[in-house]
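To start, I am sharing the structure in question, which I have written as structure tokens.
Only a single protein chain was left out; the remaining protein chains are all shown in position.
A and B label the chains in the order they appear, each numbered from 1.
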Amino acid sequence: MKNTLRQVFHSPKFLVGFIIFVAVLLLAILYPLFNPGNPLQQIGLGTFAPPGTYVSLYDAVGTETSTFRLDDADAKRLASVLSDEDRVSMVNWLTAVGVDVTGLDITDTDALLEIWNANYDQSIRPEGMTNAQRNSYISLNNRLQSLGASETLTVMQPDEEGEMEEVTDIESTDYVNVGDVTNVITLPLGTDNFGRDVLKELASAIGTSLMIGLVAGCIATFIGLVLGLLSGYVGGVLDDIVMFITNIFTVIPSFVLLILINYSIGQENRGAMVVALVIGLTSWTWTTRSVRSQVISLRNRDHVNLSKLSGHSLVRIVLTDILPYIASYVVMAFILQISSAILSEAQLSLLGLGPKTTEVPTLGLMMNWAMLYSAHLGGKWWAYFPVIGVIALISFSLNLMNTGLDQVFNPTLRD
Amino acid sequence: MKTRKLLSLVLAIAMLLSVAGVATAETAVADLPRNETLYFGGQQWGTVNSWNPVGTNQNNAMGTTTNPSGSRTIMFETLYMFNLLDGSMVPLLAEGDPVWADDLSTVTVTLNDAAKWSDGTAVTSNDVIRTWEISLQLNNTAGANYGPFIESIEAVDDLTFTINLAKNEEGTPVNPLKVEDFLVATFVAQAAWLDTLEERNGGDTVAMLNDEALDAPYTGPYGPYVSNDQLVAFVRNDNYWGQDESMWGKLPVPKYIAHTIYADNAVTEVAFRQGEIDVGQIFVPNVQDLWEEEGLPVSGYMMEEPYGICLTMPTAWYNLNNPVLQDATLRKAIAIAVDYDAIIENAITNQSPTFEEVPRSCMNPTEVEQAMYDHEAVADLQWTGNDVEGAIAMLEEAGYVDTNGDGWRETPDGEEITLTAVCPNGWTDWQAAIELVAAAGANIGINITTVYPESSTYSTVYSNPNQTEYDIFMQSPDGAGPSQPWGRIRQFMSSDFVGLENNFSGNYGQYSNERIDEILELIPITTDEEELKALYTEAVEIYLTDVPSFSLMYRPQFFHFVNESVWTNFPYDGDGTNIPPTDCTDGYGIAALYNLQLVEG
Partner (left out) sequence: MKGYRKYFGKKIFWFIITFIAAVILNFVLPRLMPADPVAGITSRLAQGVTDASAVQEIYQRYAEEFGTNRSMIEQFLIFVGNAVRGDFGTSFSQYPRTVSSIIGSALPWTLALQLPAILIGWLLGNLLGALAAYIRKGFDKILMPVTMFLSAIPAFGMAVIMLVVFALTLHIAPSSGAYGLGMTPALNWNFIWSVITHYQLPFWSVVLVSIGGQAVGMRSMSIYELNADYVKYARFLGIKDRKIVGYVFRNAMLPQVTGLAMSLGTMMSGALVAEIIFSYPGLGSTLYDAVTSADYPLISATTLIITVMVLISTFVLDIVYGFIDPRVKAAQYD
């Protein structure tokens, strides 16, 4: 046993797979420790906040400031409001309404603004301009108005009589140290359509999905093992009955069964574990078949016959003389069951037949909601790409481990 | 080499299979030139069933949609077009305003003498009458909907007819408002063709309702062109009667109107972003990103939030079959604790005005309806939400406390409260909203759990008047129309619906109030503006006091976003055209089709 384990861990494929798997698992276990709380809590008002560190503007106002005179700060600030393209389109608008712009240097911000402010009127819509363009000019114009304001911003607050009272001034050279601001939140993967922290949700979803995989895998392997052993070892009528059922369910795609069963259960009854149970109950046939064929080849071996002659009970023969020989096989089948169960959950959720939405996050549900709120169309990669990546990694690592095991247990495959 | 040959062979066979498979079913028709075609999205799901103006289940969104807020008149036409911007009725097949008798017992309508069928014959009163008779005979949507309000329609002459309203025991007309709905919502079909329809189906009701009716003459500017699994298209009838100076004076600009049939919202959105759709009736989350961040030539009716006009308000209804919910205090406490700002921001990404901007009532946010009641008079009853302390204080005072220490409050009698909040699975914005209702419950110590059944299960349960499974559930009242907001008040509170089997129409929570029933009878026959306003205000007051249901957000009845990659000059807020943003097809919104221009370059 010890020897086998050492061999297994010497297989580079198994090792790489194992490391990836453990890394994913650790994320699921450790992240909630660093960042406790309900993963489904809607922290953000609004959808799909991009990844990054968010500093409380409210707290930042009261925080002690340092002054830095950076050469390019003003230019950056200006460029963020008025890009080069904006300048060109301003000139386009002016030309379209017949303003003479000859000799105007568009890099000269003051001159450009002056002529713009003198001529722009949002009620004018030049011939051939679309409403979308008109809207973009209006919002450009609104942005430009903030440029005209004085360098210093004043923060005010109404006092008891409702009079505005100055709280503080903010200079363009004022900076605060992020570490000094009381409320700072880092969202490595932003928020989703509900305003939930995606990484936190992902960590929890990995846990649930692995759990679904584990439960479904255990159920499928258990049923497959028991039926396979019985039908292979006992044979006869029992074998015929088991194989009859197994044959039927091998050919009817389990995906179809999953859809039909999950549909008939109804959304309100589909907890994550119910889905795992259904997946497990529909995916045992493969294990049954292979265990059975292995057992048949084993059952007439000498050591089994010896046990039989010694009058050992059926249970004992199966446990001591047969099971150890097929154990490696069963472990490998079990690993594959886990990865296919995780995939099944994800596919079902995409069809709207996954676990109910609000109890626990799962990888499939995260994907489903990201699709429903068209994250992939709006370039909100953080809402769906990590999910695909995690599913791929889990399935990749399990497959690698499986290949590694295969090579250990089937010496002819070794490099 | 062998595999390569095999590969190419397999590929070739596959291609042929797919092409041949679909090509056999259809005859070849010329492709639609992009610069002559206006593409729609988000209206037609699945293949068109029929073009039957008096049928049901046509699944022909562009061709046969009828609705008081604006019937879709590109193919069949109504007598009047509703303009939801000002609540007016613009003549279409009719000429001039409808003439009401002083006691509102009859209304007389004259047809435009220029109006012609696509086969060249004139539209006559007989067409209107025959359409009405067949609607009653078939009990189709129009017949079922307006039958109780119209006694008969009589011809005065070829172009003039009089509608006699149904009367109640006291001899007053039941509901003139519903008759106005009738004038803007129902299509007119040709009498001669209706005879053909009856004849070829041997008078069988179901067969007549399901008749494909591709031969039905129409009066509108467009007729059927192509219809298959992927596309439905209409082609302009260049002999359209509306070119007459008495109507539009010209033809609508696009030669073709087409709607690609997409599988779902996401795919529709892709097509809309790429400019494959010109007019999109789609909910795009954070739609402003399309123009602000991505610089796409996309715009809504307004450039600021909520970007469009909301006509309805998805509402959470309390089920009064649950004895616990019969206490208005509990109902109001939950309602005031809900964070509506979060709902509006997350569920519908700000495409709804907030309840601060448009205080709650039974009226939709359009100016016409908002002007119908006295905002000041009910100001004290208003709430804008997230008032957790207020709700807790209310509950404490009424004796709702946690007596058994399980963390949830019990009723003053010590009974446990567990409520289920429900909406159909897959209705994303509703689900997000219902989640926040449950969260509000948690904040004030009321145990609310959420359930999302499949929509058919949902329909089965909520429509049952004796159901006790759903305590708080979602449903939207009707949008705009001549009979609104009367119809909406009726949906919210009328006892007409109490105890009704298969009730998909209104007051799903079994609320009843005698005064409301009186008000509902009075409004349709009241003509005095002041009196009307007093009645509406009283209704709103009762609604806000008793809280039989509470709206969670406002929502457009139809989303209206346009991509100006090919076409421009769509209506926008403040363009002075008074054309409503109803996807260029509904009610008076169709006027937009006459103003379109191609984008230059």
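The rule is simple: a contact is a pair of C-beta atoms (placed from the backbone, for glycine too) under 8 Å apart; a residue touches a chain by one contact, two chains touch by 3 or more.
Everything numeric here is computed off the predicted structure, so don't read it as measured data.
> With the full complex in mind, choose from A:S80, A:T102, A:S264 or A:S310 the residue touching the hidden chain.
Of all options in A:S80, A:T102, A:S264 or A:S310, contact with the hidden chain holds for A:S264.
> Which listed residue (B:T37, B:T64, B:T219 or B:S299) would be found touching the missing chain in the intact complex?
B:T37
> Just name the one of B:R130, B:K178, B:R236 or B:K332 that touches the chain not displayed here.
Looking across B:R130, B:K178, B:R236 or B:K332, the contact with the absent chain belongs to B:K178.
> Pick out the residues on chain B that sit against the missing chain.
Residue positions of chain B that touch the missing chain: 3, 6-7, 10-11, 13-15, 17-23, 25-29, 31-32, 34, 37, 39, 45-47, 49-50, 56-57, 59, 67-68, 139, 141, 144-145, 147-148, 178, 206, 210, 226, 228-231, 233, 258, 260, 262-264, 267, 270-271, 274, 276, 426, 453-457, 459-460, 463, 478, 487, 490, 496-497, 500-506.
> Of the residues in chain A, which ones touch the absent chain?
Residues in contact with the chain left out: 244, 247-248, 250-257, 259-261, 263-266, 286, 339-340, 343, 346-347, 350-353, 367, 371, 376-377, 381, 384-385, 387-388, 391-393, 395-396, 399-400, 403, 406, 410, 412-413, 415.
Everything that follows uses one rule, which is that only the chains that are shown with their structure count from here on.
> Measuring centre to centre with CA averages, how many angstrom lie between chain A and chain B?
36
> Can you tell me which positions in chain B touch chain A when the two form their complex?
265-266, 269-270, 273, 284-286, 289, 291-292, 294-299, 303, 341-342, 345-346, 349-350, 425-426, 428, 431-432, 435-436, 438-439, 450-454, 457, 562, 564, 568-570, 572, 599-600
> Using the touch definition from the top, list the residues of chain A that touch chain B in their complex.
The contact residues of chain A facing chain B are 42, 45-48, 128, 130-133, 135-136, 138-139, 193-195, 263, 266-268, 352, 356-358, 369, 371-374, 376-379.
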